[in-house]
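Complex shown without one protein chain; remaining protein chains in place.
Note that the chains are named A and B in the order they appear, and that numbering of residues resets to 1 at the start of each chain.
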Amino acid sequence: MRITRVAALAAAATLALGMTACGGDDAGEGTGAGSKSFAAGTTMERLNKAQSIKIGTKFDQPGFGQKGLSGKPEGFDVEVAKIIVKELGIPEDKIEWVEAPSKVREDVIVNGTVDFVAATYTINDKRKERIAFAGPYYEAGQNIMVKKDDTAITGPDSFKDGTKKVCSVTGSTPAEEIKKYVKDVATQLVLFDTYDKCRDALKGGQVDAVTTDNVILLGYIAKDEASFKLAGDNFTKEPYGIGVKKEDTDFRTFINDTLEKAFADGSWKKAWDDTAGKFGAELGDAPTVNRY
Amino acid sequence: MSEQSVLYDVPGPRQRRVTLIGSVVATVLLVVGAYFLIYRPLDGKGQFSMELWGPLIDPSDESFPLVWERIGIGFKNTLMAAALAIVSSLVVGTLLAVLRVQLKSLARRRFTGFATPLSYLLRGLSALLSAVTRVCVEVFRGLPVVITIFFVARGFPEFGVTFDTLWYLVIGLTIYNSVVIAEILRSGMEGLPGGQAEAASAIGLSPLQTTRMILLPQAFRIMLPALISQLVVVLKDTSLGFIISYEETLTIAEQIIGSLDNPIQTYFVIGVMFIVINYSLSKLAQYVQRRLARGRRSAAPRTGAGDAQLGTEAVAGTTT
């Protein structure tokens, strides 16, 4: 008898708590992000109603998306994603972050595992066959990181003679790109699952260079300026976009609008300065959003 | 440890002296070698600095609680995946073992009570089913777990079925381990004296009843140590979750390394954790084995039991 009463009390308490929590949310929405209403049937309306969202990002990319000791991802991609989420009228703590390494990014969008992907995600035509991109919100470029005292490697062409060894990440665009320059993949190319391992291999001298987008490399250089440097200029253009479902034009337009708003009101620049900007990478002018 | 005294005589005083001196020399050489080959290079690269070890072993370090909280989460996920995988592997494995034994006996049956064409059809059908299950077992036993997990995580969404990464890992591990467990149980059942099944059918039990009430319980009992060893395998294999970004211990370790830049130290700690846990598990398997052996010592000679233990250990332990 007593047990049931305690249980009933507990249930009532939980209910009350739940209700206050709901009330709190409503109030926050009403005052903070502005009362959001979206056209019926759109992704925005669905997400806003559900008050929760799943976002794919990297967990191992310093400055862009890295899961720190706190267990929460931090970085520029994460901040940009938060700007979009705020515009959807969803509180920040309702975001579920899903790790989206390079090779599964299209899959998680197509399968609906996540609602969108912000993960140093280069916009290109091949990917546009399966998904759609909003943005770009940043333009990076592939570069090469070498040891500080290395003068032999000056750019991707240095790999053509077949002696220099280079490291990148499995299934990434930079890995495919550098294959165009490398003479013999078997003796010159190493692929790991994270750039951290590439960096360690470079430090240990097993490889001569690490190649990926400049901003990622700048992150490593900022951490260890005595050891590493960039070997030259960027040799590709990597516009980072937000990946959404291919047919979801409304959501894409909404994100594009949000990004343009963020470019204009300074929240985009602030996101950069708080994260990747600390590594000394340049933000440059706001890119022009491509509404294809 | 009985085999050692069998292979050589109990050492005499001279032999003991030689052994002692040899041991001391060997130990000194090992320590000196370790100093020059391991300690010096590592120390030279600053791998022993408290900056790298502190967050892992020094409770007063500011990162220490965070790091261990993360490792705790990872470890919980590892245990969860391992527990789910072993339970589902046991269930599926048992069903598979029963199915295979049943199909095998069906395929041997002549179906004399039926019309001739029908009996041929039934025989053909059961032979076919038996072959199909056999092929499935061979295929899944022959594929690397890495590949199975990868296939599950990539393949299921291809057909429009999506789960959490936990379930991909559990399904991947189950596919492989259930097949292994099925084989362990099947060999256990087939290894039982023929009189057991004959006696069962003599008192009127159907084949299914015979399997369920007579064969399976005994097979479980005999194969318990092998099954526990398989648990060690599953626990180790959950570390493959990193392939599909499941946040088990090693994935979390990678994230910690991303923040602290201490790969060797972190992996060392994680490695020690795995060794301690798995070592305890295999000790448990040995203990269970001894208990079982004691129970049936009258039936089997002692050395025989020892054989069986090592045999099953070697077979089960290597499947990872």
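Details
Definition applied: contacts are C-beta pairs under 8 Å (C-beta built on N, C-alpha and C of every residue); 3 or more make two chains touch, one makes a residue touch a chain.
The working rule: contacts and distances are computed from a predicted model.
Its UniProt record calls the unshown chain "Amino acid ABC transporter permease", which is the correct pick from "Amino acid ABC transporter permease", "Cytochrome c", "Lipoprotein" or "Sigma factor AlgU regulatory protein MucB".
For the omitted chain, the shown partners it touches in the full complex are A, B.
When the whole complex is considered, the residue among B:Lys104, B:Lys236 or B:Arg290 that touches the unshown chain is B:Lys236. Touch with the chain that is not drawn comes from one residue among B:Glu138, B:Asp164 or B:Glu198, which is B:Glu138.
Touch with the hidden chain on the side of chain B covers residues 2-4, 6-9, 11, 15, 19, 22-23, 26-27, 37-38, 41-42, 45, 47, 138-139, 141-147, 150-151, 154-155, 158, 232, 236-237, 239-240, 242-243, 250, 263-264, 267, 270-271, 274-275, 277-279, 282, 303, 306-307, 310-311, 313-315, 317-320. Where chain A meets the chain that is not shown, the touching residues are 102-104, 126, 163, 165, 167, 170-172, 175-176, 185-193, 197, 200-201, 204-207.
Criterion: only the chains that are shown with their structure count from here on.
Here the CA centre of chain A is 38 Å from the CA centre of chain B.
Put simply, chain A touches chain B in their complex at residues 59-60, 62, 66-71, 99, 101, 104, 107, 110-113, 193-194, 196, 200, 223. The touching residues of chain B, counted against chain A in their complex, run 63, 66-67, 69-70, 73, 154, 157, 162, 242, 245, 247, 254-261, 263.
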